[in-house]
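For this depiction, one protein chain was excluded, whereas all remaining protein chains were kept in their positions.
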Amino acid sequence: MIRLKGAFAYMVAVLMTFVALAALMGGTFLAAKLVNATGVKVSPWYTGGEVVQTIDHGSYRTLIHRPVFDTLVGQKKDGFIQIDWEPLGALPEKISEDIACFGNSNKDFHINLDTKTNVAELTSYNPEVISLAGSYKLKERMAVRVVLCRE
Amino acid sequence: MQGFLLGLSTGAVCLAYCAPTLVPYLLGEGKGIRQSGVILCQFLGGRLCGYLIFAVVAWALNQFVIIPNVDYESLLGLVYIVLAMALAFYGLRNNSAPCAGRSFNASVNRILGRWPALMAVSLGFFTGLNLCPAFLLALASACELNNLSQSLLFFFSFFLGTTLYFIPAPLLGAFKGLPTLRIIGKMAAVITAIYYLYTGIIMFVGGMNFL
Partner (left out) sequence: MSNGLMNRVLPAPAAFQPLKALLCTIPMLLLSAMMLSHGSFPTEPLQRIALGLTYIFCNGLFFLMLYTGKVHRYRSVFFITAAFAFIISFGANLLEVRGSMVLNEANIIDGDTPFCHLVIPMVIIPAALTKTIIFPGTLLNRFASIAGMVVLWLGASVALGRGWCSWVCFYGGLDEGFSRLCKKPVISDIDTKWTYLPWAVLLGIVLTSALTLSPTYCEWLCPFKTVTEFGAITSFKTLIQTVIFVTLFLALVVVLPIITGRRIQCGLFCPFAAFQSVTNKFNIFDIRIDREKCVDCNRCSKGCPTFSLDEASIREGKTLLSCTKCGKCVDICPRQAIRFHIKGTSVSASAESARLLFLYPAFIFATAVGGGMVYGAMVRVLKLVTTGSMF
């Protein structure tokens, strides 16, 4: 029994070399499998959350993300919404747009964005729209984040 | 009933907000499951006190419009600072204190020796005063009630609903056989205290938004 146990232990120890090789050589494949199996995504606090509406302006598009209030369980009072404009190369010098962000047709705020200087201005039509968190020149798009606070 | 249901639906949020205080404390005490249950009851008792104070506040908000002038962000910051101090004191209490702190340490130890539940109750009380999302929902609902007794009842039933989520907490007592967990719990209490202290100071001096 002891010898059998020892032999099994040696077999497992040898197997560890193959585990190492599998983790390194099959890393890309296994990583894709892991993501598919678990269905995880990067937190919306970083990505801006899912795009819920796309407005086509011909040469460019406006992407409206869902408002992010996520917590570990449920939602919190303070959050933000992210608006993107893409593709970066086709954006006009000035963007001026009304945005409805709470899933109804009411305009909640207006954004003026200078795509050359990356300066944005916010005009709020809704008391739940608080301020401009920032405007960002990303790799393939421009984005703004607007701070929201639910009543 | 409405308060109880609200407590049931948002209790997990309450647990998430209380865990950074409660878990290190339960581990730090190093008691068995039954005694951890007693500690949890003391903690929840303190938390109930915090809730009932808010029941009065919610009622007053509805009765007197002058209260909204209070700077809640600063007030909450202050609560966080006191909670941080309580946690830090708990974490460092049994360790050798610096000379200047020794007499203070001894006198507080005397008080805690007389009322050992005081630490758990006060930690529960100050976490109860935190405006977590679930709590804000309860506060908003209670503000619509005209009667003080109704407001108190609403918060009490809200407390009962959320308390169900805390029931598994005494299971941490199963680790009482690992004495090292007591040290780890106390050290974690100090680390959590530093986090709350920073958050409290920032909120107190002007809100998180300026950062």
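For reference, chains read A and B in written order, and residue numbers begin at 1 within each chain.
Operating definition for what follows: a contact is a pair of C-beta atoms (placed from the backbone, for glycine too) under 8 Å apart; a residue touches a chain by one contact, two chains touch by 3 or more.
Keep in mind that what you see is a predicted model, and the values were worked out from it rather than measured.
Asks: List the displayed chains that the omitted chain touches in the full complex.
Replies: Contacts of the omitted chain with visible chains: A, B.
Asks: Touch as defined at the start, partner being the missing chain; which of A:Gln53, A:Thr71 or A:Asn126 qualifies?
Replies: Here the residue in touch with the unshown chain is A:Thr71.
Asks: Even though one chain is hidden, which residues of chain B still touch it in the full complex?
Replies: The list for chain B reads 16-17, 19-20, 23-24, 27, 180, 183-188, 190-192, 195, 198, 202, 210-211.
Asks: Touching the missing chain, which residues of chain A?
Replies: Against the missing chain, chain A presents residues 2, 5-6, 8-10, 12-14, 16-17, 19-25, 27-28, 30-32, 34-35, 38-48, 70-73, 82, 134, 136-139, 143.
The rule we apply is simple: only the chains that are shown with their structure count from here on.
Asks: What does chain A use to touch chain B in their complex?
Replies: 71-77, 131, 147
Asks: Residues of chain B touching chain A in their complex?
Replies: For this pair, the touching residues of chain B are 10, 12-13, 15-16, 133-134, 136, 209.
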